[in-house]
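Have a look at the structure below, then the notes.
Up next, chain A:
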Amino acid sequence: MTTAPTSALAVTGLNKAFGGVQAVRDVTFALAPGELLALIGPNGAGKSTCFNMLNGQLPPDEGSIKLYGHEIIGLKPRQVWRLGVGRTFQITATFQSMSVIENVQMALISHHRRLLSMLPFAGALYKDEAFALLDLVSMGAQAGRPCGMLAYGDLKRLELAVALANDPKVLLMDEPTAGMAPKERIELMQLTADIVGQRGISVLFTEHDMDVVFAHAGRVMVLNRGRLIAEGTPAQIRANAEVQAIYLGSGAVYKTDEDTAAGAAP
Partner candidate 1 sequence: MTIKRTLLAAVAGALAATLMTGAGVKAADTIKIGEINSYSSLPAFTVPYRNGWQLALEEINAAGGVLGKQIEVISKDDAGKPPNAVTAANELVSKEGVSVLMGTFFSHIGLAVSDFSKQKQILFVAAEPLSDAVTWAKGHKYVFRVRPNVTVQADMLAEEAAKLPAKRWATIAPNYEYGKSFVAAFKASLNKRRSDIEWVDEQWPPLFKLDAGSTVQALLRANPEAIFNATFGPDVAKFVREGTTRNLFDGRTVVSALTGEPEYLDPLKDETPNGWIVTGYPWSSIDTPEHNAFKAAYEKKFGDYPRLGSIVGYATMKATVAIIANAGSLDTDALIKAGEGTTFDTPMGKATFRPEDHQSTLGAYVGKTAMQDGKGVMVDWTYRDGADYLPDAAATKALTPWK
Partner candidate 2 sequence: MDFLFIQFLNGLASASSLFLVASGLSIIFGVTRITNFAHGAFYMLGAYMAYTLTEHWSGALGFWGGLLAAAVAVAIIGALLEIILLRRIYQAPELFQLLATFGVTLVIEDLVIQIWGAEDLLGRRAPGLKGSVDIFGQAFPTYELMLIVLGPAVLGLLWLLFHKTRWGVLVRAATQDRMMVAALGVNQARLFTGVFALGIFLGALGGAVQIPREAVHNAMDLQIIVEAFVIVVIGGMGSVLGAFLASVLIGELNAFGILLFPKISIVLMFLVMAVILVIRPWGLLGRPESHARSALGTAERPIRPLGRGGRNAVLAVLLVLLILPVFGGSYLLNVATEVLIFALFAASLHLMMGIGGMVSFGHAAYFGLGAYGVALLVKFLEIPMAGGLVLAPLLAFTGAVLFGWFCVRLTGVYLAMLTLAFAQIAWSIVFQWDAVTGGDNGLLGVWPAPWASTPEAFYYLTLAICAVGVMMIRRIVFSPFGYTLRSCRDSVLRADAIGIDRQRIQWLGFILAGTFAGIGGVLFAYLKGSVFPDNISIPISVDGLVMVLLGGIQTVAGPVVGAGIYKALSIFIISETEFWKLILGTLIVILVVAFPQGVVGFAVDLFRRRDPDDGEAGEAPA
């Protein structure tokens, strides 16, 4: 593990039970500044629960989550966001009645604390900034389109732009490539990796597609039945027998070295 003076995110002893079922059990890990960390695991392993606790959507039963040393347990998602944590969702959550650029402007308006302002035209605010963010995710050409008409992959990219609007220090991405075609997935993850690399953002993401994980994650953690059972470099995880057993046992298969190497070749 690469140890940094302060972790971007330091999670210790996180626990969550739903009516007797322990969904997350004593999870402890740290996200280093600038790191791209993947959280994987079979269905029902507790990834989403874990994620929802990290940005305040779910209160944990026990544990501590420190953002650059500040405890964020007990804060609401909107407060966590104000501290510099961006988030994308497994099923995209965007503002359907707004155009693409308005979605980004909305986040910028919030970032600049103009939510209650009733005089200016919202559509004229922070337009340049919004275009810059859309260009960053290659969505500039679609800025004026209604959000409700976007292809799924474009929605995911829009979400990324929205998540970047408050200049986050940490980005939480829940299944960023779910529902996309394989080629698109690799592209989106490459794009993400480039952006966060340039901006020094730390990323924690969950992912089903092992190709994506192994191609882009700097480090991988494996969650099973609410417990972290392995963590290491992609190569270490790929070689881990227990992880293989879980994935085989659950019926999900990930590709062997050769396939992955072939598929993931840029």
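The candidates came about this way: all candidates are chains of the complex that A comes from, given by their letters.
The rule we apply is simple: contacts are C-beta pairs under 8 Å (C-beta built on N, C-alpha and C of every residue); 3 or more make two chains touch, one makes a residue touch a chain; residues count from 1.
Everything numeric in this text was worked out from a predicted model, so none of it was measured.
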item: Neighbour of chain A by the touch rule, complex-wide, chosen among 1 or 2; value: 2
item: Residues of chain A defined as touching candidate 2 within the complex; value: 55, 57, 76-79, 81-82, 87, 89, 93-99, 102, 105-107, 109-111, 114-125, 144-149, 162, 165-166
